[in-house]
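Omission of a single protein chain aside, the complex is shown with its protein chains in their original locations.
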Amino acid sequence: MDLTVNIRKLKLKNPVMTASGTFGYGEEYSEFVDLSKLGAIVVKGLSLKPMEGNPSPRIYETPCGMLNAIGLQNIGVKEFLKTKLPYIRKFDTKLIANIFGNTIHEYVKLSRILDDAGVDGIELNVSCPNIKKGGIFFGTDKKMLQKLLSTVRANVRNAVLITKLSPNVSYIQEFAKIAEECGSDAVSLINTIPGMAIDIKTRRPRIANITGGLSGPAIKPIAVRMVYETFRAVKIPVIGMGGIMNSSDAIEFMLAGAAAVAVGTANFVNPSATIDIIKDIESFMAENNITDVKELRGAVKI
Amino acid sequence: MDLTVNIRKLKLKNPVMTASGTFGYGEEYSEFVDLSKLGAIVVKGLSLKPMEGNPSPRIYETPCGMLNAIGLQNIGVKEFLKTKLPYIRKFDTKLIANIFGNTIHEYVKLSRILDDAGVDGIELNVSCPNIKKGGIFFGTDKKMLQKLLSTVRANVRNAVLITKLSPNVSYIQEFAKIAEECGSDAVSLINTIPGMAIDIKTRRPRIANITGGLSGPAIKPIAVRMVYETFRAVKIPVIGMGGIMNSSDAIEFMLAGAAAVAVGTANFVNPSATIDIIKDIESFMAENNITDVKELRGAVKI
Amino acid sequence: MSKYIRAKITENTPVNKDHTLLGCESYRLVLSPDDIPQRSLPGQFYMIGTDSSYDPLLKRPFSIFRETSSAEGGELQFLYRIKGKGTKLLKEMRKGETVNVLGPLGNGYPMPDKNLTPVLIAGGIGIASLFPLAEKLSGNIHFLYGARTKNELLMLNELKGLVKKELIISTDDGSEGEKGTVVDVLNRFLTLNPQLSTLNLLYSCGPSPMLEAVSKFAAEKGIKCYISMEESMACGVGACLGCTVKTKKGYKRVCKEGPVFPSEEIVWT
Partner (left out) sequence: MSKYIRAKITENTPVNKDHTLLGCESYRLVLSPDDIPQRSLPGQFYMIGTDSSYDPLLKRPFSIFRETSSAEGGELQFLYRIKGKGTKLLKEMRKGETVNVLGPLGNGYPMPDKNLTPVLIAGGIGIASLFPLAEKLSGNIHFLYGARTKNELLMLNELKGLVKKELIISTDDGSEGEKGTVVDVLNRFLTLNPQLSTLNLLYSCGPSPMLEAVSKFAAEKGIKCYISMEESMACGVGACLGCTVKTKKGYKRVCKEGPVFPSEEIVWT
């Protein structure tokens, strides 16, 4: 049975990775998951300098989902390279660094540092605010995205370059096409969907940041639709995520067109979700006489 | 205790209306709901000619939500005026007709017919495909929306004109502003969010139409955020909906900025949801010494 | 008048012997509603749900299997098979807990002419809907009842006591009764009893492929046939237009114009 998948030149032992920000730096889950069994570990979003993040409350549960506004708290790329990278390198898995910057320059610098440090993949989170243009996001502005991606592309030589798309657009496939044209090796989707909740007793937002990103099973139908639309629009691999809780969900994303999948909020519900999903995909393949997991890709019958 | 709210010149006895397509033509729920107690009844989307709708399956349950692709099946405006309007008129409530067309001309014709027939409000569903431009939606194209709304505006004299916005955009408030500028009396949001689900056994989409619209509690955080953003951007009243299941949800939408709310999927879960919500809003007001429901509007503390 | 009421569970227990076998797990649910709803007709159904969580969200439709009323109040009985999320959670519910029920809904089976002895054809859990029809007709019927395997068959003793004409049991795997599908059996039955074909009437409830086969059979032989259709439902009251089936007169709502349709009306796709 062949579980391997390729994200361009990067070969994963299986299609299951972790979603950025939901698996820490791998270490946090090492008691529950044999990290060597994962297709890849995508770490919490990194910035050039360490970031403090947002005040509390940062998370709030909603029906079949959760809002979060962590505010991209992270230890910064320097500390990451010093302490976290060596740790993950002890395991037989691929490492993908998720990054974000406030300017194109910051993205370029980060990508270069990480590429030089030999990470396997770099995932650009383009849904964070661009300070220069105040409130405009790379991920929802096509021209900005184009500029960002082509500049970063010219600076990354070894790592595969993945663009993580924002779901907060009318036609996500148009953004995926831009990523493809600018030389992204793959696109990943979806990031969380902006949402809000209010405590009717105190009349305050449930999240200190006012709004937060919605994740979990609640958003799965939206994510599957976007993966389907994107798969039909681009030739580069699509990494699908958004509410994947079990192997059926993972297979659903692959049928919609995902070459690989990422497991996010499910880690919180079941710390060994990733491992369970890998095992259960294998059982599903065995039961259905599927010898190569790649057969599932985009195999939805229309 | 004052529960009345105004949608411009239209005065509702309370802020609770039904969401289009979830309450039939009122009659279907008359065994469970005293229709005279409702703020307004918004009927199933009407077109000029009767429409057949989509093949089955049309609905599928998802985590805390449901997908639907009814395909705008309806009896057509003529039959509506003949049999359904007179029925609803027997009750002491307001009647809002939800309409959609394939061309601007169709919207205009429908609005005129309904305005002449004396409906209290006309809600334009602008999230349906524009056949002329193949796949472009009025609701996600600002220029098209502008053209549509200003033309319809010039043709509606008595009914209040409500534009029902699509959530499938990056910044819904920009579309709300266009509605305001073009003379809409109010905006309503959100419509369902496009989604998809696949049966991994048969590999077929769960909905015959491939994609469907996601509604229910799952989308509430997205809807609350959009109402909040819209309320801050326009002066015209905002009608909030999306996953309202109970009075707390309804109050949450009002705190975010909704002048009135619409109850959709909740009717399926509890056929007397609308009535329960009205009663429970009253109790909440009594317990919290709120004498006028309008005090809640946009009263979230930031 | 249908009603929306709370009902206490008075029983929720397995009904078949080896009920843990995959795909066979069936339960009997007995409810005593707060308020007695209108008496139902055979073939009508209730929407049943809980309000403890939004997952599952929608109510699920179940045929009314039996209704009793006494001085202390009425009772509603259902037979259900475990299928997915909703039924899995339903079976976890205990005596004393409450569910919300909406009903009775739908049209129910039209009554046959007094001089007819109709043939009832149940497949699998379709028994839940045809059993009360058999009771209402005082057993003056032929009953063909098929399932995939022995374990899936329910209410066999009750049927034996009730049915006054032929009762033919069949299973796909031959583990009980005749071997073959219920349609095979129907074919053989009517070939052996040709006098029944012309003057008779069929009623059928079961999985969709079976209903389609029965309908085709009825059309070929020119026999009037009523079938109870299944579609996913949201509202159950005709408002959402979610449960439609294609008929020669356009889409019709299973929850309102159905679930029982004359088989010749259905457009099979």
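Each chain gets a letter, A, B and C, in the order it is written, and its residues are counted from 1.
One rule holds in what follows: a residue touches a chain if its C-beta (ideal position, glycine included) is under 8 Å from a C-beta of that chain, and two chains touch if they have at least 3 such contacts.
What you are looking at is a predicted structure, and each value in this text was computed from that prediction instead of being measured.
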Name every displayed chain that the left-out chain is in contact with.
A, B, C
Quick one: which of A:N6, A:N102, A:S248 or A:S272 touches the chain that's been left out?
A:S272
Sole residue of A:D2, A:E61 or A:D116 that reaches the chain not shown, by the stated touch rule
A:E61
Please output the residues of chain C touching the missing chain, sorted low to high.
52-56, 85, 89, 92, 94
Which parts of chain A face the unshown chain closely enough to count as touching?
21-24, 28-29, 31-32, 44, 52-53, 55-61, 63-66, 68, 70, 73, 216-217, 245, 265, 267-272
Chain B residues touching the omitted chain (full complex):
63-64, 217
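Here is the rule we use: only the chains that are shown with their structure count from here on.
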Touch-based graph of the chains, sorted into line, ring, star, complete or other:
complete
The pair of chains with the most residue-pair contacts is A-B
Whole-Å distance, C-alpha centre of chain A to that of chain B, is 34
Starting from the mean Cα coordinates of chain A and chain C, work out the distance between those two points in Å.
47
Give me the residue numbers in chain A that touch at least two other chains, ranges are fine.
63-64, 217
Which chain C residues touch at least two other chains?
54-55
